[in-house]
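Let's look at chain A:
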Amino acid sequence: MKRMTKGKFVPVLLTAALGFGLVACGGDDSSTSTEAPAGSEAPEGSEARASAYMATGDPMDNFTPWADIPDSGTESPVVDCAPEEGPLKAAWVYVGPTNDGGWTQTHDEGRLAVQEALGDAVETTYKENVPEGPQVVQTVEDLIADGNTVIFGTSFGFQDAFVEVAAAHPDVCFEFATGYLSAPNLSQFYGGAEDTDYLAGMAAGAASATGKLAYLASFPIPEVVRGVNAWTLGAQSVNPDATVKVVWLNTWFNPAEERKAAEALIAEGYDVLGMKGIDSPSTGDAALAAGIPWAGYNRDNSANYGDVWLTATSYHWEAYLIPRLQQILDGTWTAGNYYGNLSDGFLTLATYGSLVSDETYATIEARLVELAAAPGSEFTGPITDNQGNEVLADGVAHTFGELMSMSYLVAGVDGEIPAS
Partner candidate 1 sequence: MGLETAIKMTGIVKKFPGVIANDHVNLDINFGEVHALLGENGAGKSTLSNILTGLYRPDDGSVEIAGTKVEFNSPRDALNAGIGMVHQHFRLVSTFTVAENVVLGESDSSLFMDQKAVAARVKELSDRYGLAVDPSARIWQLSVGEQQRVEILKVLYRGARVLILDEPTAVLTPIETTELFKTLRAMVAEGRTVIFISHKLDEVMAVSDRVTVLRGGRNVGTVNTRESSTRDLASLMVGRSVEFTRVQREVPAEARSIILNVTDISARDDRGGIALQSVSLTVGRGEIVGIAGVAGNGQRELAEVISGMRAMTSGSISVQGEKVQSGKARSAIAKGIAHVPEDRLHTGLASSHSVEDNLALKNYRTMSRFRILKRKSIRAQSTDLIERYDIKTPGSQTPVRLLSGGNVQKVLLAREFSALPKVLIAASPTRGLDVGAIETVRERLVQAADNGVGVLLISEDLDEIMSLADRILVMYEGRIVDEVPAEGADRERIGLTMGGIKL
Partner candidate 2 sequence: MKSPIRLERRLEQPKWLNWAIPLISLVAALILGAIVLLATGKNPWDVYFRIFERGFAGTRALSGSLKTATPLAFTGLCAAVAFRMGLINIGGEGQLYMGAVGAAGVGIALDGQPTGVVVVAMCLAGMLCGALYAAIVGVLRAKFNTNEIITSLMLNYIASIFLSYLIYNSTSYWRDPVSKNFPAGKPIADRAEWNFFEFAGIKIPLAFFIAIIAAVAVSVLYKRTRFGFEVGVIADSPKAARYAGIRTSSTIILVLALSGALAGLGGAADVGNFRQLLDGKGLQMSGYGYTGIVVAALARLNPITTVVVAVLIGGLTNAGFALQGPDFPSGLVGTLQGLILFTAVAGEILIKYRIKANRRVTTAVAA
């Protein structure tokens, strides 16, 4: 894979190995697709380098069966969706193309990692560019008719269709990313990217000479708002006067629009770009053309954006997928909710670009360890919103529920959440 860094090895795989007793994955392709730890090599200035952090947590520690979540109102019996004979057939339904350079690509990389890790025991397939709407049910039904017994959905807009098909096929396992609805055979999985967004913000804040940063965001929804705020707080932690201009693109995937918006921001004089909730890296194309630093999102694009690359939140779906599919093979799968983080390898901070100085690298690495140990703790008071109201008093942190429904912008964000 293109992100491979020679001669280094991989934390996630180690994590996976530790967590589920998987061994003998040395040549695994997924191993090369995650950041290599520095290991024995000392980081050098002006060189791209990986984070030294090694996730050791078990992703299944962050998974809770529906039955254990009081307000889910859903039972979570063991669903046996493994075939009587032959490989377990698993299918992914994607909203975008598998080569979008972002969201869908990270999911497909997860699928390939699963295929590599579990080998002949599974047979994977996917459908891409599936529009949200009546076709989703048909597409999933087709997949089931083809013998697939685990179906993964990766776009929020598919959720109703998944609930519908899950009810019709109680013997099929459904796994859904970014949703919230539950069913005895429908699981939800996602993770707290705000921690890595914060760390990426630190790199961005340090890279800005003017302290004027810009951030392209998809929709003003809690998940993305958390990203904006975390990134801003991260930037301010190293560059106290930093301000962040936020632009809502109101699209998840529109490379042309994204690039246009980025170019407009660059023209206005913002000297570092960041982004959240956007599926393509075309913001990076604009940054590359203008030669200004860029903190990405979704995946490690350091190899393609050389000199302008800072770092990014990077998803590793396989951290969750591999143990879950193993559970199906073992006949122990139950539905529930998963919220991953840095400590279990679901999220990593992508390779640091050469623009990140030794000093900043060290600062971020130290903070990374703290956040891995206490996810969400970057939102600890004192925090005021950009209207001047106090949100969190000194030392007070948000509850998980408050994080999930965040609807304010922290001081220093130049922008607003449309009327609420």
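Simple rule for what comes next: contacts are C-beta pairs under 8 Å (C-beta built on N, C-alpha and C of every residue); 3 or more make two chains touch, one makes a residue touch a chain; residues count from 1.
Candidates were picked such that all candidates are chains of the complex that A comes from, given by their letters.
Bear in mind that the values here come from a model prediction, so they are computed numbers and not experimental data.
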Pick from 1 or 2, the complex member that touches chain A: 2
Contact set on chain A toward candidate 2 in their complex: 95, 97, 124-135, 137-139, 141-142, 145, 156-157, 160, 178-180, 219-223, 248, 250-252, 404, 418-420
